[in-house]
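Let me give you the structure first, and then I'll get to my questions.
The complex appears here minus one protein chain, its other protein chains still in place.
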Amino acid sequence: MSGIEIEGLNVWFGDYEERVDAVKNAKLSVPKGGSFGLVGESGSGKSTILRAIMGLAPTWSGKIEILDKPVENPRGRDFYRAVQMVFQDPYASLHPRHSVDQVLSETLSLHGFKDIDTRISKLLDDVGLGPSFRFRYPHQLSGGQRQRVAIARALAPEPQILLLDEPTSALDVSVQAEILNLLTDLRAEHKLTYLMVSHDLAVVGHICHDIAVMQLGEIVETLGVEDMRAMRTQHSYTKHLLESSLQSAAG
Amino acid sequence: MSKLLEVENLWVKFPTRNGVFDAVRGVSFSLGQERLGIVGESGSGKSMTGRAILRLIRPPGIVEADKMELEGVDLLGRSEKEMRKVRGQQISMIMQDPKFSLNPVMRVGAQIMEAYRLHYKVSKKEAKRKTIAMLEAVAIRDPERVYRMYPHEVSGGMGQRIMIAMMLIPDPKIMIADEPTSALDVSVQMQVLEIMDKLVKDRGMGLIFISHDLNLVSSFCDRVLIMYAGRVVETLPADKLHEAEHPYTRGLLNSLPRLDEPKERLDVLKRDPAWATEESVSG
Partner (left out) sequence: MSLADTQKPGLRAWLLTDTPTSRRHARAASLYQAWLSLKGNHMAMLGLGILLALVVIAALASVLAPSDPFIQDLALRLTPPIWQADRDPAIEGYILGSDSLGRDILSRLLYGSRITLYIVTLVALMAPIVGLLVGTIAGYAGGWLDVILMRITDIFLAFPRLILALAFVATLGAGIENAVLAISLTAWPPYARIARAETLTIRNSDYIHAVRLQGAGPMRIITKHIWPLCISSLVVRVTLDMAGIILAAAGLGFLGLGAQPPSPEWGAMISEGRKFILDHWWVATMPGLAIFTVSLAFNLLGDGLRDVLDPKDGKS
């Protein structure tokens, strides 16, 4: 069974002379339970693909299939129960005036759950936050704790697919390790399918089995993580990215 | 090696409702004609240290030190007016995002020229010649064209190179770079760093490079201070970073995912409360 199937996806902003093509003819497929990474530099269109899947990009064309079903336009509630997204900046993705409890209970009630209290405790437990965090406001949380809350919110409707938009790039490296471990555990526990976007090849290499490299809105190469580690690449741009990332990591 | 900057027992304090918060707690170091890296996570006080040297901490924040001297001359006792002369002419600072540091309604050339003419009384023509030469020095291919551009017309990498040009044109003795490349893509990062490196070396300046990125700092600096909770927990030569002994430094290094060494789970840093209270190491 296929988790995410994308073919001939084009996303653009503006019209006529002002038209900017953010994604051009993208093709990727993630098996159910798989984890797929999109890498590229800023402006390469990697986050735009996620937004197009979630229905946050206004103009797109092509085929997007989730769990073997084409997506509806606009996305229905069933879609949002199956697919959820974690945003890049946990400082911007939580409402500044809503407590953790408000965030989670609103999400749960929107999806029609009844046993909200027990579910909130379970969710907080799942993401490694104790019950003492339940009534805190975002400004009382650290960046890593905020991202855990954002992950709990995404897990609330019990989705099968999680889209991760640079989930650790706004965090310190020690916190990044905690969040990456959490994501690994959650995937094993809930049998989740991941589609992750990052500019950091090491992060993507850690989480994902298959990786697509994007440049200027196009997917230039798709390769397995083993090939990437062994530098078995076809495209010069992939090679260039790998080299700069190894160079900065080697010290 | 002559000492450009000497800092002894530097404290930065912020009074809050629940008592005084110490952002920097007793940091001591000296800087010669070298590249000194200051590494730490958010909240470790690394940026505050950089700002405190330039006395850019805004009230109600307080800067205290036993000694803060630039080439043997005291910095703490100077008036705000005298400090303004120090900033730019003797110590300059590059911030994280060029988008916020360049004036959006002024042409690039005019901004650099102003930075120069603020400190040196020269004719406009001379200043322009100097500006173009400086733009060339930061590897901008068509300086005449960039001279006439507005900040929003240049890319992030070029913006940061323009910032470097602007900060270096008054010929300062020390440059403080606070996360100068973290807003840039990896491939551009290296290029900007190389330019900065070359200029600093050629001019015999001292560089303080503040970053959260251990590997970047170790590949780029001569010496590294590692900060945690407002203190320096360890100081070591950059090429010996991987032989670091302090558990915090080791923990940071191990928590990074690595392409060449895959593992199922990453090591998580276990914070020891003792790290925050132990004596600051001087560097």
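A and B are the chain letters, set down in written order, and residue numbers restart from 1 in every chain.
The criterion applied here is as follows: a residue touches a chain if its C-beta (ideal position, glycine included) is under 8 Å from a C-beta of that chain, and two chains touch if they have at least 3 such contacts.
Since the model is a prediction, treat every value here as computed from it, not as a measurement.
Peer 1: Quick one: say which of A:19, A:63 or A:77 touches the chain that got left out.
Peer 2: In the full complex, the listed residue that touches the missing chain is A:77.
Peer 1: Which one touches the absent chain: A:60, A:87 or A:194?
Peer 2: Only one listed residue reaches the unshown chain, and that is A:87.
Peer 1: List the residues of chain A that touch the chain left out of this view.
Peer 2: Output for chain A: 54, 56, 76-77, 80, 84-85, 87-89, 92-99, 101, 106-107, 110-111, 132-133, 135-137, 139-140, 150, 153, 156-157.
Operating definition for what follows: only the chains that are shown with their structure count from here on.
Peer 1: Would you mind pulling out the distance in Å between where the CA atoms of chain A average out and where those of chain B do?
Peer 2: From the centre of chain A to the centre of chain B is 33 Å.
Peer 1: Sort out for me which residues of chain A touch chain B in the complex.
Peer 2: Residues 41-42, 143, 172-178, 180-181, 184, 199, 201-203, 205-206, 225, 228-229, 240-242, 244-251 of chain A touch chain B in their complex.
Peer 1: Per the contact definition, I'd like the list of chain B residues that touch chain A in the complex.
Peer 2: Listed in rising order, the residues are 41-42, 156, 185-187, 189-190, 212-216, 218-219, 241-242, 251-252, 255-260, 262, 264-269.
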